[in-house]
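Only a single protein chain was left out; the remaining protein chains are all shown in position.
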Amino acid sequence: MASIERTFKLQVPSSTENLIIIREFVSSIGAQAGFSPAENAKLELAVDEACANVMEHAYGKDTTKELSIRATLDDDSVQIEVVDTGKPFDPGTIEQKDLDKLVSARKSGGLGMRLMKSLMDEVHYLMIPGQKNELRMVKRRKKTL
Amino acid sequence: MASIERTFKLQVPSSTENLIIIREFVSSIGAQAGFSPAENAKLELAVDEACANVMEHAYGKDTTKELSIRATLDDDSVQIEVVDTGKPFDPGTIEQKDLDKLVSARKSGGLGMRLMKSLMDEVHYLMIPGQKNELRMVKRRKKTL
Amino acid sequence: MANPFAIGKSAQEGKSILALEGYLDAHTAPQFEKAVEDEFEAGRIRIIVDCSKLSYISSAGLGVFMSFVDEIREVGGDIKICGLTPKVFQVFEILGFPALFDIVDDIPAAMKKYEESPVKES
Partner (left out) sequence: MANPFAIGKSAQEGKSILALEGYLDAHTAPQFEKAVEDEFEAGRIRIIVDCSKLSYISSAGLGVFMSFVDEIREVGGDIKICGLTPKVFQVFEILGFPALFDIVDDIPAAMKKYEESPVKES
């Protein structure tokens, strides 16, 4: 593995039919990073959740919008940034309800953000109003000393 | 299929290990365009050849460089632009030798450009010295009237 | 083509079997939602979801299980889940689904579960 940083970018229309392109992109990068199939499946799912949220919430299903994913691979980690120019939101205001509460409220949502947090080592939101929303996630590579 | 134009972009380091990411990207777009598996295989191969040429010739195997692919899907066609900032070249000066000549000269190259031309409906090179080199290829979608 | 997902429907001993295949994500979840809704509205409230050919699930797919099960249990039915591959099971587990759903190995085990406990005990 080269020690320099490598950057990959993907930009697709904000349509859920492109989630499969996004997952293939991420999974190829995870394979290059040397992630095991199980670890790579986690990376793939976390990015799917992040992008599905942008498509549904930030862009309100407007498929004429664009969504960008930037992946940076270095010796220590894979870093993913998902960028959109849609509606900003404050992740701090989102309450994490217990699963049984969601079930009795007959909700179908509320699982994505908790999944991202368990699947990745770091999850950060950065909102620059009027400019862009960015979700940055990091998954560390296990060191084989 | 929506009637508006959809654009997809991919940027990867100029390393042959990324050809597989490029092929997956292109093949997902071809599937969205409704190409049959055989037509899609042609699109995928043409773009692989274009990118392998950039990696080898335009960038002379310098893997710190970046290569971009832009795919535009509309009602009539899939258009692919491969962009690099490496060494420009004049495709008009490239002689197409017969296969048996290549064999007796023990050449391993000289097949890529002829493949692209047979696989795609249009192949254009555009070199803007000091700025970028662009290879634009078009594959038309069959009309089902 | 771009997002291969399919649902096979069958019935066995008064249970409805929905066999999921391929990728269940935000794009394909509405198909699954419709299928569960159709069963419920036709009064077929004992559902088995066979995931043995399901290669991928995201929260949009999990949300379908979550949003229907309460309603179905209220009328004496249930959704039993079977055939999860380790990869897909991992996602159910992270979210704590095993505490809320009967998750068993295969269709015969799901049938047996319906004998023992028609509605999951909580």
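Per-chain numbering from 1; labels A, B and C assigned in written order.
Basically, a residue touches a chain if its C-beta (ideal position, glycine included) is under 8 Å from a C-beta of that chain, and two chains touch if they have at least 3 such contacts.
What you see is a predicted model; the values in this text were computed from it and never measured.
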Options B:M55, B:V78, B:V123 or B:M137, residue touching the unrepresented chain: B:M55
Touch residues of chain B, complete complex, unshown partner: 16-17, 19-21, 23, 37-38, 41, 45, 48-49, 52, 55-56, 99-100, 102-104, 106-109, 111-112, 114-115, 118-119
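The rule is short, and it goes like this: only the chains that are shown with their structure count from here on.
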Touching chain B and also chain C, the following chains: A
Of all other chains, the one whose Cα centre sits farthest from chain A: B
Between chain C and chain A, distance of the C-alpha-averaged centres to the nearest whole Å: 26
Interchain centroid distance [CA atoms averaged], chain A/chain B, Å: 29
In chain A, residues with contacts to at least two other chains: 17, 20-21
Touching two or more other chains - residue numbers and ranges from chain C: 2
